[in-house]
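Omission of a single protein chain aside, the complex is shown with its protein chains in their original locations.
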C-alpha cells in the first residue's frame, strides 16, 4: 500500500462509495473529463461514466439545489463546489432547503447529499479561492459540517458523509491536498461523524484545531515539547455536531487551551468552542481560552497571505501565554 | 411628539436621510407604492418619487449586487430584503463584493450601502419568515452588523448606518415593529455604530441580548429584581464591530452573565461574546457564561414557535443558575 | 444595432394556445379528452373544490384560526389543469399558491390546513409521497425540479417533474439556472409559470421587459408556449403535451399560463394600496369556473341540480376538514427536534430534554 495524499484519499473514497452504491453520483464544474481542478474526481468519469458523473453548467446555486432534488429521489449526490469563494450562492439552498427537507416533511423526504468544497488559504491562489466559511454552515441546524486534516481521516470521513442520511458540508483544506501523505487502506471503513480526534496526548495545554491548522497545531506541539510543555492536540474534524465531550475532557485535564482556525476571528467557530468550554469547564480553566485565528480582515491576496494565516508560531505564543497565566 | 413604534422609526429615519442627502436611494421588493410589506417605506415613493424609490424585480442577489454598483458610483442605496429567509442569496454579494470593494481597490471604490431586513420570529409568520441569520453576516470582515431593539435606537442607528461609508447589514426584529412604542425626536441625530447600550444597571448579573431578546432580558431583569437579584441589561445593538469594552466592564463587575439570542445556539454570535468574555475577563467570572438561545433545530412553523424562542423565563432561570453557582 | 445584411442565425416565436373563449365558447377544435364530458366535469369539480377550500381558509384566517394564507382565487384552472395532466407518479414541485394542484394530487384539505395553520405535518402528504412541499422562497424549487427530473431520467422511468411558479419568480436567477440545465441535459421537466400578473404589488410589466414570460425558456434553448390559464381545457392540453414530451425523452419545456390574481396577495396583504378595483373587475369576466360551467351547460352536461349537489358535497368535505383541523392538537414539543436528523446527535438530545421540560410550564413562559 503506497502513501497517498489528501486529494487522492478523497478520490479513493469517492470511487469506493460509487462502487459500493449505485445511487452515489458525482456532480460539479469540471468534475468529469478534467477530473476536477484539484483532481479530486480524477478518473471517475472514465470509470463510472456519464450516468454517474456530471459536469454541470456554471451555476453553484443550481448544483446545490439539483442535489437536493436528486437526494429527495433517493440518490446520494456528492456535489463539488470548485473553490471556497463560490460556495456562498449555495447557502440559500443549504439553509432553506437541504437542512430542512426532513423536518418540513416530517421525514417523508430526506436529503442525503454531500457538498464538497476545498477551503482555506496557503496555496497562493487567486482572489476568492482561499476563504474559510465553515462557521456559516455550522450555524445551520440540520446540516453536518466536516473538515478532514489527513488523508486517512479524509477517506473515512468522506465515506461516512456519503453514507449519512442527512446533508453534509465537507470542506477540504486545499493546502493539505498535496502536502500530507499517509498510508490509507481502501477498506471502506467509515469514521464516525460525531467524534473529534485526539492526535497527540499531553497534559499541559490543549491545542484545538481543524483543517490546515491541525498541522500547525502539531508543529506547535513539537516546538512546545522542546521547551518542556506537553501539548494535547485535538482535530475537531466534525464541527457539527461538535464532539464537546472529547474537548472538555482534555481541557478539564490540562486547564489551558488554544483554539486555532484560519477563518476570521470574529464569529468564527472558535467562539462556539470557547463558549462551550467555559459553560461546562469553567472550574477547570487555569487560563483564558486563547483563540489564534485569521484577522478580521478580508483574506489578502497571496503576497500578504502568509501574514494573515495563523501558524505554529502564533499557536506556540498563545500556548505559552496560557501556560504563563497565573 | 407622539410615540411611534419601531417600524415607524425606521420610516422616519429613511425619510430624514433621504431629505438630507439626495444620494440616498431606497430599493427592494414592494417598497414603492405598497410601502413595504411591513410598511417601513410607507409614503417614501409618494414623497421622493420614482427616481429615489425603486420596486425591484423579485431578485435578492440582484438587489444586493445592484446596490454595490450604485454605492461604487457614489449613491447611498438602502436596500430592503423582504423577509429574513430571503437574505441568503445576498450573502454571495455581501461577502465577495460589498465587504471587499474598498480593500480590493485600496480605497478607490467604496460601498456605502445598507442592507435592511426584518429578522426573528414571534409573529406567527409563514415558513422562512422568522430566521435570525445575524451571525453569518457578523463573520464577514468589512461589514457592519446592526440590530436595533427600540424605536429610538432604530432611528439613530439607521441614520448612522446610512451615513457610514461602509456596507452595513441592518436587521430589524419584526416582532418589535409594532410591539414597542417610544417618543422619538426626528432630530437627525445618529447613534454610534460601535457602542452597546446599557439599558439597565445592576450589580449581580449581566444580561446581554440584541433584537427582540432585549425585551425579554428587560422582563427577566424585572422578574429577577422581585427576588432581589439586580441585573444589568446590555443591548449589544452593533454586533460588528462588537463593543467588547462595555460588555467586559459590566461582566467584570457582576462576575456573572447570560447571553440571549434567538438564533440557534451553535455558531450563534453568543459564542463570540462568551469567548471574548473568557479571553479577557476570566478572573472576574464567578460562574459559567450562560447562553440562552434558539435550539439547534430548524425554526418550527408558528404552532410550535413559542417553544423554540428563548424568553424571559429561560433567561431568569439561566441568571439564577449563574447566581447559584458556587 | 442591426444591419439588414447581418445573417439571421436563429429565430424563435412564442404562440398562445386557447380552447374556450371567456364565454365558454370553443375557439378551436377541443383536444380529445374533452369529448368525454366526465373528464370536464372532473376538472370542474377540481376547480370548485379549490375555490371552496380557499374561501374556508380565508375565513379561518380572518377569525385567527389559520396563519397567513395565499388565496388562488381566479387561478384555479392553472393548478387543476396542470395537475390533471400529470400521471400519478410524476412529481409536483409547487409554489405556495397551487392548492388546486395539490388537492388534485391527493394532498388532503386537512394537510393543507395544517400547513397553513403552522404545523409541519401538513407537508407529510400521505397520498402523494414524492411531491415536494410548498416552496416559499420564491423560485428556489426550480433547481429541485431539475434534480428530480435528472433522477427520473437516470432511472429511465418515463416520468416527469412539474414545477410551478409565478410571474415574479421568473426574475429569480435560480429559475434561469434550472431552465438552462434542463435544456442542456434534456431533462424530463415542465416549468409552468402561473402568470397572475402580479408579484405582490409589482405588476407584470414592471417585473420584466420580456414580451412574454414563456420566452424565458428561449434563453435555455427550450420550447416555450403561452396558454390561456383561465381555460382549464387548454391548460390540461398544453401541460399534458409538455409532460408527454418530457416523459418521452424529448426534454423540458416552459409553459406560461396567463391568469389573474383576483384577490389580495395573501391575507396579510391589502391590494387596494397598489391596484385599483377598476383594473380587477374586468378580469372577473374571464375567470375559469364560470367559463367551464358555461361550456358544460351549453353542451347539456351540467344543470342547476348538478351544481347544487356539488356545492353541498364539497361544502361538507371542507367543513369536515376544518373541524378535524381545529380539533388536531399541536405536535409535541419534541417533534421540533425529532426530524432534524435521522438520528438525534447527543447535544440535541440534551436540548430536547430542556425544551420538553420548559414546555411543561407554559404559563410561566408568559410571566
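As written, the chains take the letters A, B and C, and residue 1 is the first residue of each chain.
The criterion applied here is as follows: a contact is a pair of C-beta atoms (placed from the backbone, for glycine too) under 8 Å apart; a residue touches a chain by one contact, two chains touch by 3 or more.
All figures in this text were calculated on a predicted structure; none of them were measured in a lab.
K.L.:
Which of the displayed chains are touched by the chain that has been omitted?
P.N.:
The chain that is not shown is in contact with A, B, C.
K.L.:
In the full complex, which of B:66, B:220, B:298 or B:318 touches the chain missing from this view?
P.N.:
B:66
K.L.:
Which candidate, A:29, A:80, A:134 or A:235, sits in contact with the chain we can't see?
P.N.:
A:29
K.L.:
Name, in rising order, the residues on chain A that touch the hidden chain in the full complex.
P.N.:
That gives, for chain A, the contact residues 29-30, 32-35, 37, 55, 57-59, 61-62, 85-86, 89, 124-129, 223, 265-266, 295-298, 300-308, 311-314.
K.L.:
For review purposes, identify every residue of chain C that touches the missing chain, sorted by number.
P.N.:
Residues touching the hidden chain, for chain C, are 1-3, 5-17, 28, 171-177, 180-181, 183-184, 186, 205-212, 215-223, 225-226, 238, 241-242, 245, 251, 253.
K.L.:
Of the residues in chain B, which ones touch the absent chain?
P.N.:
That gives, for chain B, the contact residues 25, 51, 54, 56-57, 59, 61-62, 64-75, 77, 92-93, 96-97, 102-110, 141-142, 144, 164-166, 194, 241-242, 244-245.
Basically, only the chains that are shown with their structure count from here on.
K.L.:
Where the centre of all protein Cα atoms falls, which chain's Cα centre is nearest to that point?
P.N.:
B
K.L.:
Between chain B and chain C, what distance separates the C-alpha centroids? Give it in angstrom.
P.N.:
It comes to 35 Å between the two C-alpha centres.
K.L.:
Would you mind listing the residues of chain A that make contact with two or more other chains?
P.N.:
61, 92, 96, 103-104, 141-142, 242
K.L.:
What positions in chain C touch 2 or more of the other chains?
P.N.:
120, 137, 173-174, 335, 340, 347-348
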